[in-house]
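Apart from one protein chain that is not included, each protein chain of the complex appears where it belongs.
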Amino acid sequence: MTITGSQDQAIKRRLRLGMVGGGRGAFIGAVHRIAARLDDRWELVAGALSSDPERARLSGQDLLLKPDRIYGDFNDMARRERRLKEGIDAVAIVTPNHAHAAAARAFLKAGIHVICDKPLTTTRREADQLAKLARDSGLIFAVTHNYTGYPLVRQARAMVQAGELGAIRVVQVEYAQDWLATRTEATGNKQAEWRTDPARSGPAGSVGDIGTHAFNLAEFITGDEVQSLSADLHTFVEGRRLDDNAHMMLRFASGAKGMLWCSQVATGLENGLRIRVYGEKAGLEWHQENPNVLLFSPLNEPPRLIRRNGAGTGEISRAAGRIPAGHPEGYLEGFAQIYSDVAEQITARLEGRPAHPFSLQAPNIEHGVRGVRFIDAAVRSSQRKAAWVQL
Amino acid sequence: MTITGSQDQAIKRRLRLGMVGGGRGAFIGAVHRIAARLDDRWELVAGALSSDPERARLSGQDLLLKPDRIYGDFNDMARRERRLKEGIDAVAIVTPNHAHAAAARAFLKAGIHVICDKPLTTTRREADQLAKLARDSGLIFAVTHNYTGYPLVRQARAMVQAGELGAIRVVQVEYAQDWLATRTEATGNKQAEWRTDPARSGPAGSVGDIGTHAFNLAEFITGDEVQSLSADLHTFVEGRRLDDNAHMMLRFASGAKGMLWCSQVATGLENGLRIRVYGEKAGLEWHQENPNVLLFSPLNEPPRLIRRNGAGTGEISRAAGRIPAGHPEGYLEGFAQIYSDVAEQITARLEGRPAHPFSLQAPNIEHGVRGVRFIDAAVRSSQRKAAWVQL
Amino acid sequence: MTITGSQDQAIKRRLRLGMVGGGRGAFIGAVHRIAARLDDRWELVAGALSSDPERARLSGQDLLLKPDRIYGDFNDMARRERRLKEGIDAVAIVTPNHAHAAAARAFLKAGIHVICDKPLTTTRREADQLAKLARDSGLIFAVTHNYTGYPLVRQARAMVQAGELGAIRVVQVEYAQDWLATRTEATGNKQAEWRTDPARSGPAGSVGDIGTHAFNLAEFITGDEVQSLSADLHTFVEGRRLDDNAHMMLRFASGAKGMLWCSQVATGLENGLRIRVYGEKAGLEWHQENPNVLLFSPLNEPPRLIRRNGAGTGEISRAAGRIPAGHPEGYLEGFAQIYSDVAEQITARLEGRPAHPFSLQAPNIEHGVRGVRFIDAAVRSSQRKAAWVQL
Partner (left out) sequence: MTITGSQDQAIKRRLRLGMVGGGRGAFIGAVHRIAARLDDRWELVAGALSSDPERARLSGQDLLLKPDRIYGDFNDMARRERRLKEGIDAVAIVTPNHAHAAAARAFLKAGIHVICDKPLTTTRREADQLAKLARDSGLIFAVTHNYTGYPLVRQARAMVQAGELGAIRVVQVEYAQDWLATRTEATGNKQAEWRTDPARSGPAGSVGDIGTHAFNLAEFITGDEVQSLSADLHTFVEGRRLDDNAHMMLRFASGAKGMLWCSQVATGLENGLRIRVYGEKAGLEWHQENPNVLLFSPLNEPPRLIRRNGAGTGEISRAAGRIPAGHPEGYLEGFAQIYSDVAEQITARLEGRPAHPFSLQAPNIEHGVRGVRFIDAAVRSSQRKAAWVQL
């Protein structure tokens, strides 16, 4: 019973983190901060926490940032931090979707590593341009498709890679919620407002907000790529401007087939992200709301319950956890794993050594680009009566 | 703690049942016989249990039928039983799919009520003709979409009808197995042989065998009709002649949307028939493998576990069970309910009174026709790259 | 996918069954009748269905018994049936507890096999005397500790016997309900009335009614005997005359230790019969309310889900089921297995051959005696401040 994962070693070095967005009233920024803190590899030292300068200032004070590291504008922050001796090692971009690209560009140009929330951008063109810029910069660019940080998600991926399922045939993936089952955006809920606003959220609603997570999870676990899809997007709540439910059929490069469902009107569901993968030799099932167990079903054998850090888990999975089997880890720990992976990547550069290979599991800008292509394909397919569209 | 359901009353009268198919080596025939026996409203007295006369004779002996009620041919049986004073009240047709129609016609023409296994026929034309014949005959014609006999399936339907879910928006239904994950039909397995043989099974494999059950369940519970579908059928196992996996997107007459998945290659699953229905006001979920609980989730309230015959169940649901809550009923009991419903319908006619309204929940030939249309539409859609096809 | 279990073979012979008790208003009698009918090895032909002759007559008519096989008194029935050429092969005794012994004696003396509900008698002395009579008679005497008929209970027992768990260390067993959480017996509920009445139920309430089942299950699965126990019985509902909750610590002959809880006031529970057994090498868990799965956990391996008739089940378990894995069987099927086992035992005698060894799994009078000793020890221990009492 020892503490496992990245926490097991000495810390050695804490990296300096800046943040864009995530001020008062925001949601995901606070999650990023806890995630960064959890494994003690990051220290938040700077922020442009709101596009409103006064709100940015107050938000910085809330977090005990030093006054001279509180910025009213992310461009100022990028410019100044690059020149500071103890400037930030990386920036976390946690604004609404439409603002990701400009902020990311500013920090890439300043030579600062980037951790960006998903979806990467609101258009495919912007995603491609940003990806080129990132590649050319040689900087680390992570995208927080955070569910890939769950230990048993990594376990699932490793099992597929090891051939334990044989050739994959069928993938069933879904992410269903109910928080937009009524017109929440008309009640003053800030989160609902921007997520249903095409100007801030992009061309898709549920597809961009949660469908991308489901899509990312399917590609991450199978190690396969969705080649084409047929999508039926729908808006059930009257007056809403973006889709709140989508049904899709998927075809993978390998020949596997799949279905994807995302919904914000699935009454009774909270964050029902669930994936099932069926191969020639075995199947597996994982549910985000009960993430410490993975059901693994070899053909003609009794299904097995693989528990986080328990019997049957491999090294890559155990390395992503902190505590012994039977003491549940959750969403924040999974999110923290992405931050620790990125910390390892940056630290390795600072120390002139290769990063631990496990840390490369963290999703990068290429995964971000895939997500944007997925959204784009889904919207176009649905506009054409669910015609098959290539990604 | 009293015995509930149809068993609660005196029997009064046992009906006489004949059977076509279901001899040695068959599967579903034995299930029909148990189902008929369970509530003590039927007595098996005659059979043409195989198309092979010798096998028919031996099978009849196995079941202790009187020698003169053992037939080598269903036409002989129909002709003779109609003339007997104590001839059969109804016939159960449990042959492979392709033989349903001819047998059904023979008994309808003999004025004998019919209980027919699903799918009703292998072609849409045949289904329509048979339906016309049945309607014209005035006889009772039940189709064993047996899952509608589960008490909590009826509970679900009643709750939708009562408006407890509000307008239905999304339906997710699936029936997934793994018994054909390898080429079982090449190993001498009789069940696998005919189910993967177009000549006996019809134009569809998994879609006809289990997809129809999923489809029927979706229409039964929602009380809605699938208007069109987009289907992607696939055969994963090399050498197989019919689909073993199918993905579909559904559109209902009411405006609801849905997805349907059926598979015989979903490694680890046994009889994973599961349905989830989401309405404006609430959602519900039911799983055939754990059929004594129904998850009901009103918006913004804690989800509730409605247990068979327990708190929160209505009369129609309780009437379909036999024993108190907490003592599980299963597949055979659900199947038996269809037989008891049909017994009630026939008995009511014999007694010159209206049948108990609950007994009308049993699926009839119109449901059988819907099932055949579903298969037909799925096959045609898939042939046209998943184009939307009307039912 | 073939029908499994005893149903797989030809019937060959239907045995004739009589019944004592189980008339109008009774509960368990109807369960016995369904159980007897399910596998088609019994035909109910005679009954003394109530101690009230008029009620007995009406109840017999309800069940379509022939008038001359409807008895107003079980002694008449025993005497006459023994002389009939086609007299009953066995009698099912389903009266309240206090009446078991007299009826059982009458039929034993008439040379008729007995199937008796549990607990066998209301006193230890009476149980011992009856057991002697039964042994001396050479007749078959089954006691319906029906939960041993569940296929996965037999699977569990077989696994313990095969040493798959190693030496057993700990047994946790419980049977908890809530139907007596209020004073149900004062509301006209017949079942509650006699079960809380010492004159009809015996010296124990919950301990006799359901504790005996838990006790029997623990001994059946472990193949071990409880040697002594320390019990704390309590009556929570004011005005009730028998215990409605009991806590016990157990010591087994092998050195294993256990706990037993039975309750009729466990709010929210229906028929929560659950057992967990932990050995040196593995543990297992089974729950009556979800009886088609057995959790098997070998030390340092992922727990496995053994499903009824699925991968990992042995012959003895598969023989006790009727339908393929994934189609749930329940309480009635488990109960039916006891009847089919007894039918096999009797048929074997009639045919002059040894009974199939699996049929000997059915609980017999020795198990009934153990149950009565358990009740007796629990009551005495509790009267002595939970002192350890030998069975």
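Think of it as A, B and C in the order they're written, each chain with its own count starting at 1.
What we mean here is this: contacts are C-beta pairs under 8 Å (C-beta built on N, C-alpha and C of every residue); 3 or more make two chains touch, one makes a residue touch a chain.
Bear in mind the structure is a predicted one, so any value in this text is a computation, not a measurement.
Within the whole complex, touches from the chain that is not shown fall on A, B, C. When the omitted chain is restored, the residue from A:Gly149, A:Gly279 or A:Gly310 that touches it is A:Gly310. Considering A:Asp52, A:Glu86, A:Glu225 or A:Glu289, the position touching the chain not shown turns out to be A:Glu289 (whole complex). The chain omitted from view is touched by exactly one of C:Phe107, C:Trp261 or C:Tyr339, namely C:Trp261. Touch with the chain that is not drawn comes from one residue among C:Phe107, C:Tyr278 or C:Tyr339, which is C:Tyr278. Checked against the hidden chain, the listed residues C:Asp178, C:Asp197 or C:Glu366 yield one contact partner: C:Asp178. Although one chain is not shown, part of chain B still touches it, namely residues 296, 300-307, 310-312.
Contact residues of chain A toward the unshown chain are 1-3, 7, 9-12, 14, 25, 27, 30-31, 33-34, 37-40, 61-64, 177, 179, 189, 191, 269-272, 288-292, 307, 310, 322-333. Chain C residues in contact with the hidden partner, per the touch definition given at the top, are 165, 169-170, 172, 174, 178, 181-182, 230, 232, 234, 236, 245, 247, 249, 251, 257-259, 261, 263, 265-269, 276, 278-283, 285, 295, 297-299, 303, 385-386, 388.
As a convention for this text, only the chains that are shown with their structure count from here on.
Ranking all chains by how far their C-alpha centres lie from the centre of chain C, first place goes to A.
To overlay chain B on chain C by their CA atoms, one rotates by 180 degrees, a value rounded to a multiple of 5. Centre-to-centre separation between chain B and chain C, using Cα means, comes to 33 Å.
Centroid to centroid, with C-alpha atoms defining each point, chain A and chain B lie 44 Å apart. Shared contact sites, meaning residues of chain C that touch two or more other chains, fall at 307, 310.
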